[in-house]
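Attaching a single structure in structure tokens format; questions to follow.
The complex is shown incomplete by one protein chain, all other protein chains being positioned as in the whole.
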Amino acid sequence: MGFVRNCWYAAAWSSEVQEQPYHARIIGEHILLFRGEEGQVIALSDTCPHRFAPLHMGKIVGDTIECPYHGLRFNAEGRCAHNPFDPKTKLLAVRISAYPVVERDRFIWIWMGDAERADPALIPDFPWLNQTDVYTMSGEQIMRQPLDYELVLDNLMDLTHGQFVHPTTLGNESIATGALKTRQEGTRVYSDRWNPDGDAPALFVLPGVVQAGDKVDYWNEMRWDPPGAYYLEVGVTLAGRPREEGHFLGSVHMLTPVDEENCVYRYLLFRTFQPGNDEVTRSLEELANYAFRSEDEPMIKAVQDRMAGRAFWDMKPVVLKTDHAGILVRRTLEKLKQMEMAD
Amino acid sequence: MGFVRNCWYAAAWSSEVQEQPYHARIIGEHILLFRGEEGQVIALSDTCPHRFAPLHMGKIVGDTIECPYHGLRFNAEGRCAHNPFDPKTKLLAVRISAYPVVERDRFIWIWMGDAERADPALIPDFPWLNQTDVYTMSGEQIMRQPLDYELVLDNLMDLTHGQFVHPTTLGNESIATGALKTRQEGTRVYSDRWNPDGDAPALFVLPGVVQAGDKVDYWNEMRWDPPGAYYLEVGVTLAGRPREEGHFLGSVHMLTPVDEENCVYRYLLFRTFQPGNDEVTRSLEELANYAFRSEDEPMIKAVQDRMAGRAFWDMKPVVLKTDHAGILVRRTLEKLKQMEMAD
Partner (left out) sequence: MGFVRNCWYAAAWSSEVQEQPYHARIIGEHILLFRGEEGQVIALSDTCPHRFAPLHMGKIVGDTIECPYHGLRFNAEGRCAHNPFDPKTKLLAVRISAYPVVERDRFIWIWMGDAERADPALIPDFPWLNQTDVYTMSGEQIMRQPLDYELVLDNLMDLTHGQFVHPTTLGNESIATGALKTRQEGTRVYSDRWNPDGDAPALFVLPGVVQAGDKVDYWNEMRWDPPGAYYLEVGVTLAGRPREEGHFLGSVHMLTPVDEENCVYRYLLFRTFQPGNDEVTRSLEELANYAFRSEDEPMIKAVQDRMAGRAFWDMKPVVLKTDHAGILVRRTLEKLKQMEMAD
């Protein structure tokens, strides 16, 4: 399948990269992330060009990383700045890849393609993640999954599997009847569902939100930016009332491909209701964890095993009308890959 | 090596397919078996053509299976009979493979090839399996083995490895001296050994059979039908007396290839002696289990590992006269495969 290179991948939560060298594998490449003396994040190839030792097993020395095998040191540009066996001669011609990185909205973003095109303005915006005064937030979650990230993209963009895969957690028979609206703006894809005048989903039956028996308008809105950045908002308001009077649960879902069969799934939940209530926070985290790890992941893994390495389109999938948003996501990624190949 | 397709494979014991969907992998294909409302067995491809979820993870709904991922339902013909997101439009053009199945002699037989040639008359006969009033039977045994089934075929058709691989269980020095007679009728192969006037094998030294010290005529008779159906009869009668006066232990051995490196081995023992004696039944089961699992399987696995994926004939095996029956089995299978390729 291959990967898009000229785009910003979420390499890690900012909090994952602290005192120690951090190893990430992204689209098959071994990456080293570490912080220099000013706290700035440096991203280099993780493989020493001398004897191929993983640099993240070494030590941070100032703004350089020291190879654990023979002590060569590499700076933020990837140049060899120190050879312990011949300290007078710097081996500056010896160079490893350095990657553009930006720290924003709690994530470290890395550009895997042509460095000259690395425009930070292309990073999708997640302003909510900084508004800890406005929203009550879950912890930063990390799941390492033995999954092709494109299958996880399908799953996330798909608002129809809930009643089958999550019948008692996220699913809801009534949701299946809501109108699905899909639209695209540039490379961004939206999939919105609007269920007016229905029963309140159990999730929102809480003091200060809605009461059991209330009729509500209910929205599920998903936004995707390539390669794997999702914002999902699920909310309710009393039937016929403005959305501003209601409440919502927002969530950020960040998929980073490790290789063609593995990915890292980072997510975080935030909400407008029951502010500061740790018990609600914990129970939402548990619900999400159960749904993602014990319901979605085994299903996607079963699909991946069944595909046995064959490409999605080669398997001639039946396409339903309700797959529209997911198909747009796949087509957008494919277009980006083709454009890069044509470059 | 490849597999014969136009033949009946034993997919399962009838008893294995009850209320729940049943997943079988046969000659590399994922098969779903389930029972419809009348108890009839339905066999379909186990892969949903929409997003490739394994259908056996879903639910049986009447005479259909419901996909666990998005709820599409497939009927006995493999046609999509229900789309939950658009119930009015049946997607009958969407179709998965349906396989001919027959339930007979305690087994579910499946035809993996061209459905038009699926003649139930081609199923080999195992009448003993229904004669519970005549014979005392062991339980139905199932062993999942990490073995190429052709190597297990070799092992079963080979009456000469006993004294080396089963020295204290099934082996018997005297057996090695008996005359081996091999013959073929159509695709059926027989290998018979007749040891007249020898010592009674320990297995039969039981009240009502023979006594230690008796001289007996002893027979070992193996019958094979492609692809993997064996009937073995081992019996004794007092030296010179008709076989009808003696006793025998019959057994059915049913090999089903999962893929080129795995198979399922189902077997059952039945006998004419010590009727209804559970202790004898249990001790025969234990003996057979030990011999097959702890003596044969490790030996065959060691051979398979040593072959390291190379084809049998490419390794230029030395062929002994005593290999005649096993070689006939291999040659018959090869001829059947060649005929299919020529079709």
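Just so it is clear, A and B label the chains in written order, and each chain counts residues from 1 on its own.
Note that a residue touches a chain if its C-beta (ideal position, glycine included) is under 8 Å from a C-beta of that chain, and two chains touch if they have at least 3 such contacts.
Model, not experiment: these values are computed from the prediction.
In the complete complex, the residue from A:6, A:47 or A:304 that touches the missing chain is A:47. Looking at A:83, A:97, A:184 or A:272, the residue that reaches the missing chain in the full complex is A:83.
Taking the complete complex into account, A:70 is the one of A:70, A:181 or A:310 that touches the chain left out. In the full complex, chain B contacts the hidden chain through residues 154, 160-161, 163-165, 176, 299, 302-303, 306-307, 315-318, 320-322. Contact between chain A and the absent chain runs through residues 30, 47, 49-54, 57, 67-71, 80, 83-86, 91, 94.
Keep this in mind: only the chains that are shown with their structure count from here on.
Per-chain Cα centroids separate chain A from chain B by 49 Å.
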